[in-house]
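Complex shown without one protein chain; remaining protein chains in place.
Let's look at chain A:
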Amino acid sequence: MNETIAKEHLSEEQIDQDLLKNVNWGGKFKLWMGFLTVSLIICLYYYYQQLQNGLGVTGLHDYVSWGIYISNFVFFVATSLIGMLVSSVLGMMKVDWVRPVSRIAELVAVAFAMVAGLIIITDMGRPDRLLNVFIHGRVQSPIVWDIAVVVTYVAISALLLYIPMLPDIALCRDKLNNVPKWQQKMYQRLSLGWNNTAKQFRLMNRYTRMLLILIIPIALSIHTVTSWLFAMTLRSGWDSPIFGPYFVSGAFVAGCAAVIIAMYFFRSNYKLKDYITSDHFDRMGKLLVLVALVYVYFNINEIIVPGYKANTADAKHVHEMLYGHDSVMFWLVQLGGLVIPFLLILFRPMRKPLPLTIIAVIILAGAWFKRVLIVVPTQLAPYYPIQNVPEAWSGYSPTTPEIAITIASFILVLMIITVLAKLFPVVPIWEVKEEMNHNNNK
């Protein structure tokens, strides 16, 4: 008996009503969107400044030429990977409890992956020449691989969000009569004439399965290739053959945390306590422990192996991390943002919705700073000394425009998730019904 499904007492009408309730343009939504829009405009002003005056408005310089933009890009790609883990890996293993939260995972995946592409553009010195990548692209550059896989991942994730949603879109089309005309028309178009025939379900399931299989190698490659942007160079601290799996395992930690936060938000705002139950949080907490353990294992490898050696450049880099220049941030991130949180989640009460969400926020913040630790310190320890340049170039601190532009990327993610969650039900209605009927017939 599956604990996560406490819906035996719910009628189909009740389910429709509960889960379609969030599809509206209420005052709360308008207020929230208004707030996001105003914040975004403020941040975009800083981007305008950057376009006018060049990347010099950032704290970047010749030695740390990749800063929080690139760290943020890595973080976004990482977070988006969770869609693959939850809906694809667990979905194909027939892990039933993920079904009500799989759409939330896909929403997170699509939003973060889409914005990741934009972040890369903010880091470019000449965004006006973006098309050069397509005109003059060279296959041997990892950037070209990265662009190819990120675009593919966004496309497949969007399809993976859309195709299993067809029955629900049809439901919106049939049941929601009081929404604006354009919205009704949109449901009409997007539902592709869906009318719940067995053949349609067969087709949908087949395509979904194809996409679920396809997304695994693509998701793995987007983050592996992202890690190669660093690992393919000769810099100590980056030049590591385990960077691919190291990044992928870290990605699941960040993604799990993001999904837990989104689950909590939807559950309390859309009153979905019967559908996203505390048992879901319990299980997501356990999943988070699992992926965090794998990540800790990779961290140990990444630090102890070079750190053990006497005087190589890699060892120097590790020593800077452990007790040198970057040690405060390092220990805060590793202990405060990873080890302590996951040890806490081992205890059942910590896996209740609210405590787990708070821990997830800490883990997500830690994951962000972890990316900065991967990107920045390596550049501050080049093979040849930093001399004859301004004093500030032996360190790196991001400027206001840089921080504002980074915040803009988070605002965009929130906007995308908010709008999508207002257009479509966030919990797959037909899957909940199917599961309920299945359980009742047992």
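Simple rule for what comes next: contacts are C-beta pairs under 8 Å (C-beta built on N, C-alpha and C of every residue); 3 or more make two chains touch, one makes a residue touch a chain; residues count from 1.
We take it that contacts and distances are computed from a predicted model.
Candidate names were "4Fe-4S dicluster domain-containing protein", "Cytochrome d ubiquinol oxidase subunit II", "M56 family peptidase" or "D-alanine--D-alanine ligase", and the UniProt protein name of the unshown chain is "4Fe-4S dicluster domain-containing protein".
Of the candidate positions A:Met93, A:Leu234 or A:Val328, contact with the unshown chain belongs to A:Leu234.
Of the candidate positions A:Leu130, A:Ala155 or A:Leu346, contact with the unshown chain belongs to A:Leu130.
Contact with the chain that does not appear here is found for just one residue of A:Ala155, A:Ile304 or A:Val389, A:Val389.
Listed here are the chain A residues that touch the chain not shown: 53-56, 58, 60-63, 65-66, 123-127, 129-130, 132-133, 135-144, 147, 229-230, 232-235, 379, 382-390, 393.
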